[in-house]
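Here the complex is missing one protein chain, while the rest keep their positions.
To keep things simple, chains are lettered A and B as they appear, and every chain counts its residues starting from 1.
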């Protein structure tokens, strides 16, 4: 029982990341009709927003403290980050909270990147075949990750969660199942909540604003909305930028869970595509539920008991589910007719 | 697309191709590619891309999982070395058969869907193969270390042979390294090209083009598209298996990374770069990519600064700084940029570019008065 609960929890945060990426992917599919293979790269760029912010904050000022000397007799050099030197405690606080605070940096940056990508590249591919869209965004993904590699190197750069949430919660004890049975890192819980909030914001935005209404109408029937004389092009740009921000935020907050490296986007992209296909191309709820579902399934498949029965199942579960779903329900769990079908 | 050659034209093309492949060591020497290791790579990836093109170029089905068959071919070949001995011929034959069976299974399932769904399904299968090769299938694949031939392996037909260094594949007493290794691959490339050419000109090939052009019309014409696409899938899987086996003849080592989806992406790029749907394009694309990979990844700051030495100092440093992003470790960046440029500006690949240039010259030569003779009569 507690083992199951633990795996369930373990699957949720990964599921949250899948859901956020898949949400953006399917939003772009549904409205723009574009298959974006560079979406994982946006996730990765978000993660590196957090890395850059942290690096920026950690720039150190070197002062020489003449009153003290090192063991070799030279004056001691004291290194303090500039923010701490100038802002004191507040600076220290920001440094500690660099991951969540970098969201403030990530939003404008990702908006800008999304805007530039759509205007500069994607918009020229609206009428091109899907194969071309896949190929050009695949090329873009390679370019983006190689640029990041050349700046930050190939090694993962670990980020730390703020001290307050750095430990783990003993959920077992809270639920009266006994201490130490279910230990769950606080930050993963934060991530889960965060992803739920972002998902809720996106849904609310689409549900309650006129803009969102038009976007939803466009997902249902693109031609009609075009005929209504609504400026679709500008909305496409905004939708793309929103999807970029969502992917970026998913990346920012994931850094304390997985130290970011340049190819993390590709790893997540492949899985997120599978999530979108399982959820049903063009279905937002489908993407979100499939994201969590697959995250949890993956977590369960990695239990030793399960692996003992089906060796290697943890490695392939997501793909296996995708294959089965696509064959049994060709349009995915919640896909509608006519989306991405020639 | 100018693919409608007469039988004589085809024979000339084939003869020219054969000649060009066999003399590669000579005419590629001036550009620094005249050594057997690289030439062998040209031939192997040329085969891989030629096979991929039978599926993608003719039917339009974009597989993102062809690296799986490359990997299966490699593992099969190494096992053939381990069990049967170091002769490359059974290894190659077995690799073709086994990867064909894999392709039949994966294709049968994946081809129930088309478009983006097909791409995702093939990707999913390839990733499954990759992940399994790394984990539970370790007894067969030897996991992360990769599968290699050991002195202690049974090697039924040549177990008595002992080698000083690493075991190397042998045919008729020739070690499959250096030029013998290249020529073995080159001969197979020529055969592979011949088969692809025959397919492209055959009724079967025409049906594959019909699949790409209009499946709806095809079904209402009394044709079942699925067996056609499946046959194309299996054939292209066999080419990939063959290429995988050839990768092992000089260096009998098979690793799971050969199945990773980046490898699948690479063969797509080769095909697109050269020109999907053309016969020579994919081979050209494969050669160019392997060539540039080889040249560019060997560059370093030192070679760069000697290249830009004619510039004034500050410009030189700038040029070196910028260009060093694209070479050496950064070769992948060049690849990505190239990929994008081709898809954006030249979707037909190099072959289309050549055709455009050719047309331009013909028009100049002929004068502009006749150039509209083939315009559609409305």
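Criterion: a contact is a pair of C-beta atoms (placed from the backbone, for glycine too) under 8 Å apart; a residue touches a chain by one contact, two chains touch by 3 or more.
As a working rule, contacts and distances are computed from a predicted model.
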Between "Quinol oxidase subunit 1", "Acyl-CoA dehydrogenase family protein", "ABC transporter ATP-binding protein" or "High-affinity zinc uptake system membrane protein ZnuB", choose the name on the UniProt record of the chain that's been left out. "ABC transporter ATP-binding protein"
For the chain not shown, touching visible partners are B
Sort through B:23, B:145 or B:219 and give me the one touching the missing partner chain. B:219
Just one of B:23, B:145 or B:206 touches the chain that is missing; which is it? B:206
Of B:7, B:30 or B:365, the residue in touch with the unshown chain: B:7
Residues of chain B touching the missing chain are 1, 4, 6-7, 198-199, 201-207, 209-210, 212-214, 216-224, 227-228, 231, 374, 376-378
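One rule holds for everything that comes next: only the chains that are shown with their structure count from here on.
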How many angstrom between the C-alpha centroids of chain B and chain A? 34
Touching residues (chain side chain B, partner chain A) in the complex: 60, 62, 109, 112-117, 119-121, 123-125, 127-128, 131-132, 134-137, 261-262, 265, 268-269, 272, 325, 329-330, 332-333, 335-340, 343-344, 347
Inside the complex, what are the residues of chain A that reach chain B? 35, 121, 124, 128, 130-132, 134-136, 138-143, 146-147, 149-150, 266, 270, 273-274, 277, 281, 311-312, 315-316, 319-320, 322-323, 326-327, 330, 340-342
